Each structure stands twice: as C-alpha cells, then as structure tokens.
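Down below is the structure, laid out as structure tokens.
Yeah, one chain of the complex is gone here, protein chain that is, but the others are all in their spots.
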Amino acid sequence: GTEPVFILGPCVIESEDFIWDIAEKLGTMAQQHGWRWVFKASYDKANRSAISSYRGLGCEAGCKLLAQIGAKLGVPVTTDVHTVEEAKQAAEHIDLLQIPAFLCRQTDLIVAAGETGRTVNVKKGQFMAPWDVKNIADKLVASGCQNFMFTERGTTFGYNNLVADMRSLYWMRELGYRAVMDATHSVQRPGGLGTATGGDGKLAPVLARAAVATGCDGVFMETHPDPAKAFSDGPNQIPLSQIAEVVETLRKIHGLVRDIS
Amino acid sequence: GTEPVFILGPCVIESEDFIWDIAEKLGTMAQQHGWRWVFKASYDKANRSAISSYRGLGCEAGCKLLAQIGAKLGVPVTTDVHTVEEAKQAAEHIDLLQIPAFLCRQTDLIVAAGETGRTVNVKKGQFMAPWDVKNIADKLVASGCQNFMFTERGTTFGYNNLVADMRSLYWMRELGYRAVMDATHSVQRPGGLGTATGGDGKLAPVLARAAVATGCDGVFMETHPDPAKAFSDGPNQIPLSQIAEVVETLRKIHGLVRDIS
Amino acid sequence: GTEPVFILGPCVIESEDFIWDIAEKLGTMAQQHGWRWVFKASYDKANRSAISSYRGLGCEAGCKLLAQIGAKLGVPVTTDVHTVEEAKQAAEHIDLLQIPAFLCRQTDLIVAAGETGRTVNVKKGQFMAPWDVKNIADKLVASGCQNFMFTERGTTFGYNNLVADMRSLYWMRELGYRAVMDATHSVQRPGGLGTATGGDGKLAPVLARAAVATGCDGVFMETHPDPAKAFSDGPNQIPLSQIAEVVETLRKIHGLVRDIS
Partner (left out) sequence: GTEPVFILGPCVIESEDFIWDIAEKLGTMAQQHGWRWVFKASYDKANRSAISSYRGLGCEAGCKLLAQIGAKLGVPVTTDVHTVEEAKQAAEHIDLLQIPAFLCRQTDLIVAAGETGRTVNVKKGQFMAPWDVKNIADKLVASGCQNFMFTERGTTFGYNNLVADMRSLYWMRELGYRAVMDATHSVQRPGGLGTATGGDGKLAPVLARAAVATGCDGVFMETHPDPAKAFSDGPNQIPLSQIAEVVETLRKIHGLVRDIS
C-alpha cells in the first residue's frame, strides 16, 4: 500500500569523485520528487567473467565511503557482501546488506548477514524457484533477522540468457515476503560477450514497468552517467539522465495497482 | 498510441445459450466503458490433452453462430482454425482468424489464412523465439495478407510449465508487428493435471497488467461465468464477474505508458 | 533385448534419382552388416521456417515412390504425415506413419493415423514433458492402434536451442512405450540461421551414442551424401559416407547395455 522503494546507483564505485557525483545527482532528484530510495554501489565485483576485469575499492574503504554519502544525503545505503567477514565489516557502516544471487544458498553468509541486525536483501539465484526462497527466509529468521526482502533478477533460460518471470514476484509476496525487481540485471545476457556479460539496457525500464504493474515492493536499477563507459555491466545500466523519468513512470503505475497487487 | 484491443470470450462454445449469454454480458460491459474489443470463442478444441475431452460444435455451425453474435452486438469476432479447409470456411463468417500456437509453423495453414483477406492473429509457438515470428510474417505477406498480429502465450520453461517473457512483446513490436498478450494461456501448466492442462487463473490479470505496462497492442483473456465448471481450460480463465475491473485497470495502465511504450 | 531399429534416410526426397541412390546405398550397408532398419524420407516439408524453401514431391507421388523402394529393397519405409487426408493416403503405401513433433497434440491427426492399422511413430513435441506422451498413447489405443512408438527430438531450451534430455527415453520406456532417439533433429538450433534452422551435424552421432547407452529401442538419423548441399536441414544431417561406422558403434554400445537398460 505504501510507496515502492527504489534502489539506485552505479554497478561499482569507479572512484571517489564518481560516486559522490552520481549520489548527489540522484539525491537531488529524489528530494525533488519525494522518492523513497536507497543508494547502491559495490566495492568489489567478486564474480566478474574475466580475471582481468576491474574489481573495486575493497570492503572497508568502500563501506566507509558509502556511509559518508548516506549521512550527507540522509539516505540509507546498500552494498553486496561476499563472505562472512565482509558481512560483519559492512554491517558497521551499511544499512541494507545485499546477498549476491550466486551466493544465496551459502548458509554461513546468510546467517552472518542475518546476525548483524541489519536489513538483508537476498537476490534470488538464477537457479532457484521462487517458492524456494522460503528456505532462505527460514535461515534468516533463525539468525534473528526480522527485516529482509528478496530480489528477482532473472532465471536461467537456456544458455547465455535469463528470463524474468513476473509470476515470481507474485509468488514470493504470496509467501509473505517483500519482493524487489532488479530490472537491470534481469536483462543480462550472461557471458554473452565472450569475456563479459552482455545485456540490453533499453529493456530495463520495460521490465521495471512490468514488475511494478505485476505488483512488487521495490525496484532495483543500476544507473551510470555514461553506460558505454561503465567499468562493469555497462550494457544493462540505465543512463542517469533518464532515471527521473523512468522512476516517475513507475511510481504512477504503482499508484494505479497499489490496492489490487 | 491508440486504445488497446481486448480479445475476450470463453475457451469453447459450450452451448448456444451459453455463448449468447456471455457475449451479451461482455457486450454490455464494452459499451458501458467504451472498450475496443473482439469476441472470441472456439468451435473445436483440436489439441486437447485427453481424447475423451469435449471438443465443440464444429467449424460451420460454430462460425455461423459467432457471426450472428458479431452482427447482433456490432463487434468483430474471432476463432481459431486448424486446417486449410477450416481457414477458408471460417473466413466466410469470421473477422479475425486465429492460428493456434502449435500450428504456427504449418506453412499451408498460414498461407490459407493469409489468402482469405481476413486479419490474422498468429499465436507464437511455445517453442519459438520472438524474433522468429518474422518468418511467419513473411509467409503472410507473401500470401497477400496485410493485416496481422502476433500473440505471446508463453514459452516452454522446463517440463509442465510456461514462462511469459515480457521482452517478447518488445522485440516483436520492435520488428514492426502488433503484439497481443494472451494472459490466460500464459499461465497454463501444460499437462500439469495429468490428463488435462492445469494453470492458475488468478495469475492471468497479473500477467495482463505486466504486459500492458511493458507495452503491447492488445490483451487476450478467456473468461467464463464459472471457471470451475468450464468444459476446457477452466483453471486459467478469469471469472466473468471480474472482467470489467480487470480491463479497466489495464486501460488505465495503457494510458500511462501509451506514449513511451 | 532385441536389436535396435535404425530409421535412416535423407530429410526430403530431392528427386527420384537422388532417393533411389541413397536408399540403395543404405540397403547395401544394412544387408552387409545385418541392420534392423527402416528407410525414411519426407515428401513435403510442411513447416519450413521460410516460405521460399523447397517443399517436396507431394503425398501421393512421394508415398508411391517410397513404397517402390521398400518393395525393391525389402525394407519397411516411413514418412511424416500432416493432415487426416495425408494419413489415410500415406497408409496405403507406407509401413510406419510418422507424426511430426509440432503436430503431436492434434487429436484428429493422431486418431486418423491410429485408425489406419499401420504402426505409428509420434515425435514428442518440443513443448511436451516425457510423461505426457501417455495422453497421446491413450488416443492411439482408443483409435485401435496397438503398435506405436515415441521419438525424442529435443525440448525447447531457451531461444533457438533444444536440449535432448536423456532421462526422457528412460521415462517413456518406464511407462511401457518404445522410445526412439532422433539424433539429427535434437541438434537443431531452431531458427538459428535467421530464415533457416541451424544445427551441428557433428553432434548427432554423439547424442546417438548417449541415447543408446541410456537405453532406447531405436535411433533416427537423417543422412545425405553431401549435407552442405541438402535442400533441407543440411546442418544436422550425417554424411552418408559415415553412416555405417556410426551405426556399427551404436550397435556395439547397444549390445553392452542390452540387458540392463
């Protein structure tokens, strides 16, 4: 019934200047339009296709920087954690801990995140049925975590392709969980560029609209001032210049379906 | 930019009284709200899972009945044809010829439908990539057909399941074709009930909303006064009592995305 | 426990000379090695991707020619039928009627084939779960057909790809049916060449070996003297010059697993 949450930011912290600039621009938009939002960026891309790809700033430095941004802009921040140690370290600075899709079945990581007391956002694995998030929820609850959500980011569909099954959002919410749509990763073509993951960024706003009309609690979208020059996942990201329009359309659709979805 | 078209009606003509009753009720709703719509019913269910299942009235009787309904209510009518002979026979009475998904690669049927001069709606096979409808379009154009559309009705997704890939609508429209979403068949669980096809009718309006928000030219939905008693495809159909509300919501979403999708 | 059956021949009758030549060469191999085999060729390719593709000789002429070949070589012949009329017509000349995969749910066609008294080979649809062939079997039995088999030819696996699930052969045989592996169509990449179906013929013998080791009652393989010049499905076919070696390897594997599979 309430406003949807928008998790917005670039794929990875490319530099300190870069991340401040994009955060401030998003913050200005959010304030202007009254968005409920979370700022997102990764300090490490731990599962890049190729070993030579850019990885990031590292956990400690990255989380502190995100925390500064959050404090300055008055916005919660989120980042993805990959190990038990990172979960603990990040939780000192980060409001919303994100579990990457490939790692959603790693019990130690789920439990460590759950024990921090932070809200946890688990990306549903590309190999997992929507109803099977219940097992993850049980692990989180057993760890003392009361506040968590699941993010749909597409399911393996043949080779080098994902499909975003809109029923997934419905089924996860029917189980009583909050469900977020990751619109930019759902349009990935994993491995589709040989040594990098391809995708089709112009489809991201399309799937975001579908998800909000389906009924969901939030939308995750990566954005970049110039996606073609992004260090990571460029093909999927939405140009920063288009984000305000995309979000405003999503909010209008959400307003229409709020009471029935 | 215009109003979306709604293709509405029961799965199969269960009896003459039955079909007049449902058509008149839909006609009243359509007139009241100003819908752009087509009345749909099948005279034969040619691919039932089980041999003992109800098949229908037959082509000649069924098409004449539909034409009478169309004339009385002032609405175009559609039905699905399964052979070259049926395509010719149906075209004498029926405005919009529908090609079933399993038959979308049968060249003779496509050509026969194309040659009738009627508008043709081809359901995309559960085994076909969205971009491959181009080959069907070429067959239709070569047959002299200028007016046709494609309908998404889900793609094979493992066993006894379909997934409705919302990108499909985008890709088919990007090729220049009109794309319709079949919301009730996309929620089928083929063979999921052993000797009948299962499904989840409450998901049909959900997928319909997703499709309209994605951007499409129309929505196909089967409806029945009492889905649990339907002769065919009961589990997927939307109760007639809910159709007006479903369609009105879809029209509102369409209005929001009309200029961007 | 017995010898597996090999269904061998080119995709389509390219000409009378062509088909006699290939049949005689296969007949010589079969006699020399003692194969249990059936000669296969199509008189019509009814579901070509593109409308401009070669279709074939037609039903009457094609079936008569196949019957002459069968009589001369003392081998049963098979071809695929697409309509009720073709099923009846073909049954006058053809030993084993094949139902194409796209048409395996068309009740009238199944019943018509079943009523001819001929043995029927139904290719399992790319959209069908292995256990759902039971419904087809029931239709055949209800039509008086006592002799039939099912052929695995791959299941839709994302877009423009099929996967041959070896469990399918096991499951269909567990239901009490004879199961054949179509090794050449299972390596198709449907629509993968834009206006034609691609594939990878060098994988066909590989999947054939896997199927025989899994346990199956026969193997279907299309072969051509020069696959690159085939009128249809060239990329999947096995060069005629390699067929004897491929079949002999399959027979040896079959001999090894005969008593356990």
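We call the chains A, B and C, going by the order they appear; numbering starts again at 1 in every chain.
Here, a residue touches a chain if its C-beta (ideal position, glycine included) is under 8 Å from a C-beta of that chain, and two chains touch if they have at least 3 such contacts.
Everything numeric in this text was worked out from a predicted model, so none of it was measured.
Taking the full assembly into account, the omitted chain touches A, B, C. Among the residues C:12, C:149, C:164 or C:247, only C:164 touches the chain that is left out of the figure.
Considering the whole complex, the residue from B:157, B:177 or B:231 that touches the absent chain is B:157. Although one chain is not drawn, its touching partners on chain A can still be listed: residues 46-51, 55, 82-83, 102-103, 105-108, 111, 125-132, 135, 138-139, 142, 155-156, 159-160, 190-191, 195. Across the interface with the omitted chain, chain B contributes residues 157-159, 161, 163. On the side of chain C, the interface with the absent chain consists of residues 155, 157, 163-167, 170, 187, 200, 203, 206-207, 209-215, 249, 252-253, 256-257, 260-261, using the contact rule stated above.
To be clear about the criterion, only the chains that are shown with their structure count from here on.
Ranking every chain by how far its Cα centroid lies from the centroid of chain C, the top place goes to A. Relative orientation of chain B with respect to chain C corresponds to a rotation of 180°, obtained by superposing CA atoms and rounded to a multiple of 5. Highest C-beta contact pair count among chain pairs: B-C. Here the CA centre of chain A is 48 Å from the CA centre of chain C. Chain B and chain C, compared by their mean Cα positions, are separated by 33 Å. Shown for chain C are the residues in touch with two or more other chains, namely 159.
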